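The structure under discussion is supplied below as structure tokens; questions concerning it will follow.
A protein chain is absent from this complex, but the other protein chains hold their places.
Moving on to subunit A:
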């Protein structure tokens, strides 16, 4: 029903509307109208970039996931800082991570999470969306990194999206 009204991405529209209210100086009639126009217009313009309707099955898992990522950023930042300040050469590695997620948005969230948590940067996704190339700053054991990412981030995302 939402898509027939001109809202192909209900979550995106809602987010755009709320962010616009926060950006404008206090909620007024003008900000509500302009926010509604933007919430309708931007999903229309970017329609071609979204391959399918969003498959957010359980969005209420998202706050817990974000909290976990924030805590990981703090603890892992300390690890990376120690590594930078020590004189040792980092043992970096390129790791091919086998993806189980299929939804493009889920893969984007996972790749962004990997880039945000210190120690790993996601470099590329294979053309068939099955493998993620990760650059790890300092690791001895590639398999341990893969297991850690799967356990901490991919599993919750799998629950959210499937």
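Methods note: contacts are C-beta pairs under 8 Å (C-beta built on N, C-alpha and C of every residue); 3 or more make two chains touch, one makes a residue touch a chain; residues count from 1.
Definition applied: contacts and distances are computed from a predicted model.
Trainee: Given the options "Xanthine dehydrogenase family protein subunit M", "ABC transporter substrate-binding protein", "histidine kinase" or "Na+/H+ antiporter subunit G", say which is the protein name UniProt records for the missing chain.
Mentor: "Na+/H+ antiporter subunit G"
Trainee: Which of A:16, A:111 or A:157 sits in contact with the chain that's absent?
Mentor: A:111
Trainee: Of the residues A:61, A:135 or A:150, which one touches the chain left out of the display?
Mentor: Touches the omitted chain: A:135.
Trainee: By the contact criterion defined above, which parts of subunit A meet the unshown chain? Give residue numbers in ascending order.
Mentor: Residues touching the hidden chain, for subunit A, are 19, 22-23, 73-74, 77, 80-81, 84-85, 89-96, 111-116, 118-119, 121-124, 126-127, 133, 135, 137, 142.
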